[in-house]
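With one protein chain held back, the other chains of the complex are shown just where they sit.
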Amino acid sequence: MAELLRAEHLTKRFKGLTANDDVEFNILAGEVRCVIGPNGAGKTTFISMISGHLQPSSGRIWFRGEDITRMPVVERARLGIARKFQTPSVFNRLTVYENVELAVLGTGRPSHRREARVREVLELVRLSEQSNRPTVMLSHGQRQWLEVGLLIGNDAELMLLDEPTAGMTAEETHSTGELVRSLARDLSLSAIIIEHDINFIRNLEAPITVLHLGRVLAHGNYDEIARNELVRDSYLGH
Amino acid sequence: MTEANRTRVLPGLPPQVRRVREPVVAIGVFAILALLPLLFSGYVIYILPQYMLFGVLAMSLALLWGFCGMLSFGQAGFFALGAYTMGLCVQHAGAVGVNAAYLALVISMAAGTVIASAVGYFLFSAGVRDSYFVIVTLALSIIAEQIAVGQSQITGGWNGMFIPRMELSLWRWKFPLDSDASIYYVIVVFVAATYFFLRWISRAKFGKVLAGIRENEDRVLSLGFKVPLYKTATFAISAGLACMAGALYGTHAAFVAPSLAGVLFSTEVVVWVAIAGRSSLLAALLGGIVVSSISNALSAITPQYWQLVLGVLFVLVVAFFRGGIAGAVHRFAAHREG
Partner (left out) sequence: MGHGAMLTLGAYLMWATTKMGVPFVLAALISALGVGLVGLLLEHIVIRHFYGEPLETLLLTWGFFLITTELIKIVFGTDLREVVNPLPGSFELGTVRFPVYRSLVALFAVVLIVAAALVFYKTRIGIRIRALMQNAEVASLLGLNIQLTYKFVFVTGSFMAGLAGALISPMLSVDPYIGNIFLVRSFFAVTVGGVGQILGGTLAGSFLVGGMETVFALVSSQVVAQTIVFALAIVILRFRPQGVVTSR
C-alpha cells in the first residue's frame, strides 16, 4: 500500500503554549489510524494542521509525496483531504439529499452521473430513507453520518474524523466502526480518527497513536497501548 | 425527474416551501402585466415600468442576500450608475455611430460588473466577514452619492441630469419608445428575462453552491469550492443587473438625481426585500413593485407616517418573520396541505 500522508517534526506554538511538539506521523492508503490522548493533548490541533485550518510553526507535511505544508484548505480538499469537525458541520436547512449533492458537485462529476452517486453515498451512510428530510430533523448520530457522507461524496481519500461517535448510542457507535472499516477495506479510504470511546477504539483494531502534552507518547495496537504504563499515567494524571 | 427534485422551488428553503409552484405564479404575473396596457392607459401605465425596474433592483438584492447570504446596502449605487451612464451615452449620441442606448446598457452592465468584481474579490479573497461587507456597501452608497453630487460638470450635481427617451433600432430601422405602452413592453420583457435568468442560475449548480455558502460557508470551503470566486460572481451579477435596470430607469424617468444613489434609497431596497421575503425572487420582485408604488402614492399625502409604518414593519419582520411575507405565505400553504 502506498504512503498517503507523512508529517515530520510537526510543531505548533501559540503564545506561550506548545500545542504540538515535534510530531511524526504517517498513514498509508486504505489505512485506519486512531489518535487518542487526554484533553489538551493537541489532537485537534494536529488534525487542523493536516486539514489546513492551522499553519504549523515548523515541520512539513506531504500528501502523496507533494509538500502541502503551506497549501490552503480549499486546495487540500480538492486533493482529497476531508475533515469532519467535532460539532457536525453540515447544511442545516437543506435536505439530506441536497447536502450530499453539494459534496458531489464539488467533485466535477458530469451532471448525468451525479444523482446516482448521491444515492450511492446515501446508501453507504444509511440515510437513504431520510433523503428528503431537512437536516435539522436528524438525530445527532445521523448528522454525524451525514457529515461522513459529505466527505465520501466529496471523493475524500483521507478522512480526518474528530470524535465521530460523540453523543452516539452504543448501537450507532458500533455501526460507525463498521462503516469506517468497510470504507477503508472496500474503497481504500484512509482515516485518522480522534476518539475517546474505548470500545470503539478496541473494535476498530487499528494502530493507535497516543498524544500527551503535544508529544507522541506511544504507538501501537490496542493491547500494547492498554498495557503501556506511561499511557495510563498520562490519563490518570489529568 | 425524481421525487426529490420535482416540486422544488428554490434550493435552501424548507421542504414545505417546495409545494408552491412559483414559476407558474410568475408566468401569471407577467401575463397580467403584459395585458394591462391593453385595458388601461394613463398614469398607471406610465409609472408602472419604473416600479418594475425597482422590482429588478429588489431581485438583485434577493440574489445577493436571500440566496448567498450577503446583505448589501449598496444596490442603489449601481442603479444610479446605470441611470447616469444612460444619460451620458445618450447625451453624446452624435459621437457614436451605434444606438447610444444599447451602448449605455452594455457599458453600464460592464461597469457595474467590473466594479463589483474588483471590490468583491478584493474583500472576499481575504475572507472578510459578512457584517463588514455590509458596512463597505454602505460606504459605497455614500461614495456614489458624493460623486454624483461632486462631479457636477458631468452629472449635473444636485440639479440632476435630464435623459432623452431611448429608441430601439436594428440597422436602419428605428423605433422611438416615446409612447407609454411601447417602453412599457420593452421593460416588461427585460424584467421577465431577468426573473427567468435569475431563476435558472439559482437552480443550477451555481445556485446550489450559493445556498451552501449561505448556510455554512466553512463547510463549502472544506468541500473544495473556491468560495471567494462564487461570492464575487454573485456580487458582480447582482451589480450588473442593478446597473442595467438603472439605465432603463434613466431613460424612462427622463431624469436622474444624486439621491437615487444614496443610502436612503439603498436601504429602501433592503426594506422591500426584507418585508417581501428575501429567499424568493418573485416575492422580491413583487415587493419592490408594490411597496414602492404604495410609497409613491402616499408620499404626496403623508410621507412621514408611511415611512414610520415601513420602519416598524421592517423591525417586526426582522425580529419575528425571517422569511418575510413570502415565508409566512409558504408556511400557511404548507399548513393547509399538511
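All chains are identified by letter, namely A and B, in their written order; residue positions are counted from 1 within each chain.
Definition applied: a contact is a pair of C-beta atoms (placed from the backbone, for glycine too) under 8 Å apart; a residue touches a chain by one contact, two chains touch by 3 or more.
Everything numeric in this text was worked out from a predicted model, so none of it was measured.
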Shown chains that the omitted chain touches within the full complex: B
Residue of B:Leu48, B:Val191, B:Val271 or B:Leu286 touching the missing chain in the full complex: B:Val271
Hidden partner chain, touching residue among B:Ile147, B:Ile201 or B:Ala333: B:Ile147
Contact with the hidden chain (one of B:Val98, B:Ile135, B:Ala204 or B:Ala254): B:Ile135
Omitted-chain contact residue, chosen from B:Val263, B:Leu286 or B:Ile325: B:Val263
Missing-chain contacts mapped onto subunit B: 71, 119, 122-123, 126, 128, 130-132, 134-136, 138-139, 142-143, 146-147, 149-150, 263-264, 267, 270-271, 274, 304-305, 307-308, 310-312, 314-315, 318-319
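In the analysis below, only the chains that are shown with their structure count from here on.
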Between subunit B and subunit A, distance of the C-alpha-averaged centres to the nearest whole Å: 43
Subunit A to subunit B touching residues, read off their complex: 51, 73-74, 77-78, 82-83, 89-95, 97-98, 101-103, 105-107, 111, 115, 131-134, 150, 154
Parts of subunit B lying in touch with subunit A, wherever the complex brings them together: 2-4, 11-15, 205, 208-209, 211-212, 215-216, 218-227
